[in-house]
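Just one protein chain is left out here, and the rest sit where they should.
So that you can tell them apart, the chains are marked A, B and C in the order they are listed, and the count of residues begins at 1 in each.
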Amino acid sequence: MITYLEAIRLAQQKALATDPRVFLYGQDIASFGGAFKATKNLSKEFPGRVFDATLSEDAIVGMAIGAAIEGMRPIVEMQFADFSTCGLNQIVNHAATLYYRTGVPCPIVVRLPSGGTSGGGPFHSQSMEALYAHYPGLVVVTPATVEDAYTMLFDAVALDDPVIFCEHKFLYNHLKAESLPETSLPIGKARLARTGRDATIVTHGAMLHESLAAATELAEEGFELEIVDLRSVKPLDTDTILASVARTGRLLCVSEEWPWGGVTSEVIARVSAEGFGLLDVAPMRVNAKDTPVPYHPDLWSVHRPTASTIAAAARRLLLS
Amino acid sequence: MITYLEAIRLAQQKALATDPRVFLYGQDIASFGGAFKATKNLSKEFPGRVFDATLSEDAIVGMAIGAAIEGMRPIVEMQFADFSTCGLNQIVNHAATLYYRTGVPCPIVVRLPSGGTSGGGPFHSQSMEALYAHYPGLVVVTPATVEDAYTMLFDAVALDDPVIFCEHKFLYNHLKAESLPETSLPIGKARLARTGRDATIVTHGAMLHESLAAATELAEEGFELEIVDLRSVKPLDTDTILASVARTGRLLCVSEEWPWGGVTSEVIARVSAEGFGLLDVAPMRVNAKDTPVPYHPDLWSVHRPTASTIAAAARRLLLS
Amino acid sequence: MPKTSAAVTQADYIKAYRIMLLSRVLEEKLASLYRAGMIKGGVFLGRGQEALSVSVGIHLHRGDIFAPLIRDQAGRLAFGDTVLDTLRTYLGSQLGSMRGRDGNIHRGRPRDGYYAMISHLGAMIPAVSGGLFARRLKGERGVVGATCIGDGGTSTGAFHEGLNAAAVEKLPLVVVIANNQYAYSTPNSRQYACADLLDKAAGYGVVGHKADGTNLLDCLQTLRRAVQNARGGGGPQLVVADLLRLVGHGEHDDGQYVDPKLKASPLGGDCLVIAEHHILEQKWATAEEHAVWRREVETEVNSTADRVRREPPPDPEEDDWAALSCPEYREQYATS
Partner (left out) sequence: MPKTSAAVTQADYIKAYRIMLLSRVLEEKLASLYRAGMIKGGVFLGRGQEALSVSVGIHLHRGDIFAPLIRDQAGRLAFGDTVLDTLRTYLGSQLGSMRGRDGNIHRGRPRDGYYAMISHLGAMIPAVSGGLFARRLKGERGVVGATCIGDGGTSTGAFHEGLNAAAVEKLPLVVVIANNQYAYSTPNSRQYACADLLDKAAGYGVVGHKADGTNLLDCLQTLRRAVQNARGGGGPQLVVADLLRLVGHGEHDDGQYVDPKLKASPLGGDCLVIAEHHILEQKWATAEEHAVWRREVETEVNSTADRVRREPPPDPEEDDWAALSCPEYREQYATS
């Protein structure tokens, strides 16, 4: 069985093996294999292609940008997504503006181990997809399955533009697959993770699995929920969302991020603006609470959406 | 006549005069009076209370946080909003989490000279309110009038929580008022900038004035637009917005920021979720284009919303 | 203020040693609670760094500012933190200073000058500087602020900006670099290229001090001098202590990447053992007295742990879920 984490490792392995322009750069990723072991053995397998970085997120991203200008395809690992705030300036103001300003694309991939886990606390749990999606010039992806972790990372490396790769730590060892696909939906396309006629849940990342569990719960009550896994939040596949809402007439957006200006508000804004007539009732959203992510497992499990809070919201939506 | 810029200067003067805990910290703000002269003469008037900082945004905010812990009320000036990305980590991960984590509030004000001006280009034009509003623990305000620039800055200093004060550079010398009010709406309350029955425009900052101009244009065509000036984008005064939409049935959100996850998407998401039945037609939005802010004046004036693009959108909304 | 620091006495040494011992025993307890699955997230220990850390905390007064980092359990205890609050924070007790909202090393009581670190390394340097700046503005004299960082942390922009700003303001700041040879798995050879981290002091225009991190006496003397210099108006002080992290980065890590040569070198000495030997050699205490000390701290740690484990966890229903202190500015979202 291949875990989500192993899929990320294998995608990097494949990228290194097939594209000489690829190299890996990040803290503790060489002989140690990374804080989560996402690069385990790669430095041995690809000597001179995997480098330990200094404790300098700004320099890490800046170095990757320079290397990309020279035609390389760096994959950068942030030790936790939360530390990318220290490299944010280079990401949003340098990598993201390079093509627009100079016509030279900036093919870097920044891997962000994202999202909450038990005991992670305020600084090792953040979901930063909305922050990066707000800025023009970045592609922001949020794989929710082992298959997507693999194919989307490989595809991200092939892309000429900077990609923020939000991989979810909660899924690292939690998700497993029998085998890995050779191809898949391209970046930018959402996927129907479950079909149903009664309401559409739009979600991404770890919340896909909470939403699927909620749908199972609701199915026992006779409701069929359709679930759209966004896969990438920028670009956002409005067409697939609208097509689903056209079928169901009801929309629930679920995300582990903070609510203000997050994926849920962007999705609801688009559906309301572009598919107003498709909505039978008011769209709803379920987000994390608007506080830092708490440390204690009991607080954490209430802070983020779960199958049961999603199911409760879905029930309200279905009865409205 | 008092300009918007002078109002900001006077608010700081009043804060320094009335509260011994207040001090100012930022690049070139002491004897030079700041890049925009928002602190002109204050270092002379308040010796030992206005300090030139090193070229170190992270340290500037970090110092302000420490001073706030010790009971002071620092007002920090970023030379341009765009450079706050270099201090973002301290803002979103330190200032914004302090109260939640430790119970000790963090009363700092970070002034961000925001928004586009002719020839400003990609790095001197950004509107960063959405970035900060996404994070829990911050109050984010966007004064659009001389009066608000004055009262909201003074109120921001009095607030126990960190405030991101997005002052608009385009308005600095453009807006003038006869006199300054003693009191005003509190932070967190939106204001009806114009009443009308046909549609609601929700906007903030420099876009208020473009929207007002659009409303004047539309009035000549017989349409009466109501305009809500948000004043603060976090907290967002959903009640005032909903009350207006209840009267007009039509919503157009206008913002100079980039669209993805910006104020317009948050407002539309809230109105759709909480006031779905109030909407007669699909809500619309007008934003800046999803690229860096261009340098050439001709590109810039098409990149951001203007009275005429807002009027055009309003016409479509009214006829839909 | 005297220019030369008063000598470290036997009493000072023993006081410091006993805090080190308490810290070591407490950390062993934390490790065992972690292994038992009772602490979630991670446990990060200061084993091998107690001599340095205690020397920082012990030279600070009430009214000073201290922002400890990952491996400063000993310094925290010396500055007034308690076994009780340490355990409460690790176990996420409702009654701890962080009320379960934050945990492990991310704890403090800012109102008491004991700042609560954020994870982002380097960030506490400007924060302590700002605290000192505020004290100066308020007319307080003789205050010192200290903060610790690792070899890895010196590579952050925050370290640089913070130390530079403190130097420009000539603040009474003591920055202590625990050069434990690794940042997580990254050896110094991949972290910096200067001959010695002390070479950085001149580049900031601050006073530099070197200490042998395995030697309690040297740490005490060096920190006494540095703190007194700062207190006396000498501006920022940069202390670099060489030592070795005698444990994994966290308790999830066996640290097998650590070079055996380093372990075998003088850097690999255990400061606690060395100090114990010194006390016995100097006949400042007998082996029996020492055994009593250890039993005392073990009793304190164990009984406190038992007590905290019976305390209620934070109740999500009771929590106000408020990131802002002003209730009127808290946001309402139409979310579940």
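Points worth noting:
Definition applied: a residue touches a chain if its C-beta (ideal position, glycine included) is under 8 Å from a C-beta of that chain, and two chains touch if they have at least 3 such contacts.
In this text, all values refer to a predicted model and were calculated from it rather than measured experimentally.
Summary of contacts with the chain left out: across A:Ile29, A:Val139 or A:Cys166, the touching residue is A:Val139. If you put the hidden chain back, the residue from B:Gly121, B:Pro143, B:Gly196 or B:Pro235 that touches it is B:Gly121. Touch with the chain omitted from the figure is made, among C:Ala11, C:Ala195 or C:Ala264, by C:Ala195.
If you put the hidden chain back, the residue from A:Gln12, A:Thr97, A:Ser211 or A:Thr309 that touches it is A:Thr97.
Although one chain is not shown, part of chain A still touches it, namely residues 23, 48-49, 53-54, 56-72, 74, 89-90, 93-94, 96-105, 136-137, 139, 159-161, 186-188, 234-236, 238, 270, 273-274. Hidden from this view is one chain, which touches chain C at 155-161, 164-165, 167-168, 170, 189-195, 199-206, 235.
Looking at chain B, the residues touching the absent chain are 27-28, 31-32, 35, 52, 54-56, 58-59, 79-80, 82-83, 85-86, 118-124, 259-260, 264, 284-287, 289-292, 294-299, 301-303, 305, 309-310, 312-313, 316.
Keep in mind that, in the parts below, only the chains that are shown with their structure count from here on.
If you sketch which chains touch which, every chain touches every other chain without exception. Legend note: the chain whose CA centroid lies nearest the centroid of all displayed protein CA atoms is A. When you average the Cα atoms of each chain and compare centres, the chain farthest from chain C turns out to be B.
Chain C has its Cα centroid 40 Å from the Cα centroid of chain B. In terms of their C-alpha centroids, the spacing between chain A and chain B amounts to 30 Å. For chain C, residues touching at least two other chains, in rising order: 98, 101-102, 106, 118-120, 157-158, 322-323, 330-331, 333-334. In chain B, the residues that reach two or more other chains under the touch definition are 89, 93, 96-97, 100-101, 136-137, 234, 236, 270, 273-274.
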